[in-house]
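Okay, structure first, notes after.
A single protein chain has been omitted; all remaining protein chains appear in their positions.
We just call them A, B and C in the order they show up, numbering each chain from 1.
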Amino acid sequence: MKGTVCYIPQARQIEFHEYEVPDVEPGAILAQVTRTNVCGSEVHMWRGEFGKRGVMPGHEMVGRVSKLGKGVTTDTAGQPLKEGDRITPVYYRTCGLCVNCREGNAAACVTMGIRARRLVPQDPPHFHTTFATHYYIHPPHHVYKVPDHLPEHAASSANCALSQVFFGLDRATLRYEETLLVQGAGGLGLHAMAVAKARGARVIAIDGVDLRLKRAKAFGADELIDMRAYPTMEARMGRVRELTDGLGPDVVLEVAGIPDAFLEAINLVRNGGRVIEIGNISMGLTVAVPPAAITFKSISVTGVATYNPHYLHKALHFLSQHIDQYPYHEMVDAEFPLAQAAAAMDKSDRKEITRAALLP
Amino acid sequence: MKGTVCYIPQARQIEFHEYEVPDVEPGAILAQVTRTNVCGSEVHMWRGEFGKRGVMPGHEMVGRVSKLGKGVTTDTAGQPLKEGDRITPVYYRTCGLCVNCREGNAAACVTMGIRARRLVPQDPPHFHTTFATHYYIHPPHHVYKVPDHLPEHAASSANCALSQVFFGLDRATLRYEETLLVQGAGGLGLHAMAVAKARGARVIAIDGVDLRLKRAKAFGADELIDMRAYPTMEARMGRVRELTDGLGPDVVLEVAGIPDAFLEAINLVRNGGRVIEIGNISMGLTVAVPPAAITFKSISVTGVATYNPHYLHKALHFLSQHIDQYPYHEMVDAEFPLAQAAAAMDKSDRKEITRAALLP
Amino acid sequence: MKGTVCYIPQARQIEFHEYEVPDVEPGAILAQVTRTNVCGSEVHMWRGEFGKRGVMPGHEMVGRVSKLGKGVTTDTAGQPLKEGDRITPVYYRTCGLCVNCREGNAAACVTMGIRARRLVPQDPPHFHTTFATHYYIHPPHHVYKVPDHLPEHAASSANCALSQVFFGLDRATLRYEETLLVQGAGGLGLHAMAVAKARGARVIAIDGVDLRLKRAKAFGADELIDMRAYPTMEARMGRVRELTDGLGPDVVLEVAGIPDAFLEAINLVRNGGRVIEIGNISMGLTVAVPPAAITFKSISVTGVATYNPHYLHKALHFLSQHIDQYPYHEMVDAEFPLAQAAAAMDKSDRKEITRAALLP
Partner (left out) sequence: MKGTVCYIPQARQIEFHEYEVPDVEPGAILAQVTRTNVCGSEVHMWRGEFGKRGVMPGHEMVGRVSKLGKGVTTDTAGQPLKEGDRITPVYYRTCGLCVNCREGNAAACVTMGIRARRLVPQDPPHFHTTFATHYYIHPPHHVYKVPDHLPEHAASSANCALSQVFFGLDRATLRYEETLLVQGAGGLGLHAMAVAKARGARVIAIDGVDLRLKRAKAFGADELIDMRAYPTMEARMGRVRELTDGLGPDVVLEVAGIPDAFLEAINLVRNGGRVIEIGNISMGLTVAVPPAAITFKSISVTGVATYNPHYLHKALHFLSQHIDQYPYHEMVDAEFPLAQAAAAMDKSDRKEITRAALLP
């Protein structure tokens, strides 16, 4: 049986490569991809922001077990696993041995980046990423069964967006009754709002699009700041101070994904507060920062590139418990067959749609 | 009796104001300044980087008790205090009640900045800062006796430079056997090296001046990186990786005080590592930062504006124990009478001298 | 005007002392007590468990401002304060300077115990404790206005029971989705359940009295363990493991107040988990503990004697937000005039009532 996997050789081009579906080594799992999302990373890839070399897109996914390698009888949480079961995998591998892994910060595994750079479809087992019909999961893996009552549109963003903001809020130790300001009400931002509310924090959301502000409200935001009503950074700083006894929020989460938002996060957060930087992932884009602002405000800024693998399990559990509370079905607002991946990325880039799903 | 206190009305000008030495309210202390240093902050003031309004210079000091307010019988550590005793005070006041104070981070007291902005010599009790013959210490104060065997040149930098880097290394939880990279071998940097060595860390120092590199060695640096031999950021990144098994240091301390050093700190620190930002204190100076570097490296950046007040006690204790181990007398390399404060700041600005002391 | 204050000279005796209501020094506040509870501590006093010397009972209270000392214009949170306003005070004083205070753990202030031991009604200003018509609050104090919509029965336990468990759960860093087991569904336990639920934890409650189990349910417990159905420690260990995937709860809160419960907490908590010890406060009562259980299970046990003063503000805010969600009015189930303090303590000791209020 043959399968298909995508490759972006350069900005705004996509190739479809076909390979025989591989056998699985002991401990590995082959999944059939049933849904994979166009995450912000794929849009950055589509724009060519990851450099001149080609890249393989796709990592947010849900699928079904197609083949189980010898010795695999359960998912990583110990639940029995068999062919046909719905699963979602952690999309990267951590070493368990580096300075970060061994101190409980596997999200910063120093070998992760090294491995990630080399992927091309020609190298076996070919199905390295999830813009594809199949996905090869190497041992030792982190794979979890998707609870039966969880729809695919909700589960599909668990292994990236939700797990990452869940982990990010823990890294910044967002506590009960603290105020979180979320810059950007896209997928990451909405997930973060739901998680923050569940742990008893107050949420302020900033965005400039009606639909996104409406969703922020639906996902629990206590206060909305419309960028059209507060068009300058100074105006937004003033409004945020009004809403926070003149201090600023305890924690700011940057998921707008533009460099200016990083500077604004530093200016918005209260003295002694914490900024979580997740949205900016294009190395070539910069913003002029006065380091003295960090000094004088005694703030901390923490970058979060991925998440500790077991957060995927927490994420699925969170969705299980809150699936009826929030409109998760609105998070994905367009569906495409895999063959139209280019259109899906193009429309995402032009913000005609918020989050697209590919159904291979 | 009259005393003198300085004022910088605008860049590169200084005024000497004369006032009757005030009485002290209950709980307050009046000190006679015996030595006060030209710290980096004063150089920034001299250059006019603090805005168009004038400022009152001076905070690193050692002095003698001139008058004790009613009820003051001991220093803050409970040691008996009498007129004539040598003391050094914390140079700012914290509220004990704000969100930061009550969580053990008084260094980020939100009322501190508010109070600090208003000082002019005309307002009683006039002697607000230490480029002066006298210094008025309000209750509730943090004042500590200077151990008898501690020379003034060493004690005078305890209440700013040493306390701040001591606190900074604790904020970044620098641990035994970790590697600390110090950017800049000035007063803050040298103090940090001594403290880091005492707790069992390895130290790499970067500087570009022979004398400063020599002092870094004397204050415990295990490795020196001469900026003349490694003139570009890329060259220094390569050298640092050679010295750290390809990873980069666990912690980078920015005390060079220029925006470029902040960017370099982000680039030098290992994935998952920590940057302490202390040196940059001029709000108008910026550097182009790619926020994605913070995201992808999963690093933390922590600004440190001052220190928790009791660190001054730790700092004095540290000096007591290590006074014979390090050449503290080399830290201050020029002495001036108060009347020549302008010359002291000017020569400091032009880097003709490293650290000047004023002897009122 | 005269006022009355109580004294327990020895077990099961109470005296009423009458003094002229004192003037207030600058910074102090005199409050008229409107309600004060019989907390567990007072029952221990009543039984004579605090030693042979007499003690002054009363600390959980709400009252009205009777006199404001010079300079007092706001409560500790900065809200305007005037005579007649309803307030509740922190019932002890912390130094702000000791090793614990300065690291953000004022609840363990080393001077607190020293001061607390000396109280007798004969010493001015006489009104040291709250089984009294008046209460003298020394500067620097922590006093907060009681929100208008908060009934006295709810507010009266804020300055002891609620603040302490709120702080205790923070000390043990109870996190979102963790499981908390509460030993004992008395006042402390019920408050803890409400707080734990608000931050997204799961709660298991152990008790052996119908009414108390019913209240546990009302205050948010997800699971109840009836000690009559599980009469031995082994039976309860089995049941708890059933409810926690065989592991045991992440955190156990001991508020049953008997030594056996401490041993059981160690046995119930999961490997690597955390025990919070609050309930046991009688130094003469012991239990045979195998220290090896602590070693092998790699657990932490943290004692919590009081709370950081600003938690009283958090506690009042928490009550404001949840007053309609939980049946706080059931927490106090008996009211007595001050003159019947003996009866109130006696009935509390014999567990005929759960929590008594004195209305002076």
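We take it that a residue touches a chain if its C-beta (ideal position, glycine included) is under 8 Å from a C-beta of that chain, and two chains touch if they have at least 3 such contacts.
Computed from a predicted structure; not experimentally measured.
Undergrad: Touch as defined at the start, partner being the missing chain; which of C:T4, C:S66 or C:N100 qualifies?
TA: C:N100
Undergrad: In the complete assembly, which of C:V55, C:I299 or C:A357 touches the absent chain?
TA: For the chain that is not drawn, the touching residue is C:I299.
Undergrad: For the chain left off this view, which of C:A198, C:L224, C:I281 or C:A342 is in contact with it?
TA: In the full complex, the listed residue that touches the missing chain is C:I281.
Undergrad: Take the complete complex as the reference. Which residues in chain B touch the chain that isn't displayed?
TA: Those residues of chain B that touch the unshown chain are 170, 175-177, 195, 198-200, 314, 317-318.
Undergrad: Residue by residue, what part of chain A touches the chain that was omitted?
TA: Residues 76, 96-97, 102-106, 140, 308-310 of chain A touch the chain that is not shown.
Undergrad: Just checking the interface: what residues of chain C touch the absent partner chain?
TA: 99-100, 105, 107-108, 110, 113, 247, 250, 254, 259, 262, 270-272, 277-306
One rule holds for everything that comes next: only the chains that are shown with their structure count from here on.
Undergrad: Between chain A and chain B, what's the gap in Å when you average each chain's C-alpha atoms?
TA: Using C-alpha averages as centres, the distance is 41 Å.
Undergrad: Round to the nearest whole Å and give the separation of the Cα centres of chain A and chain C.
TA: 43
Undergrad: Please output the residue numbers of chain C that touch at least 2 other chains, ranges allowed.
TA: As it turns out, chain C has no residue touching two or more other chains.
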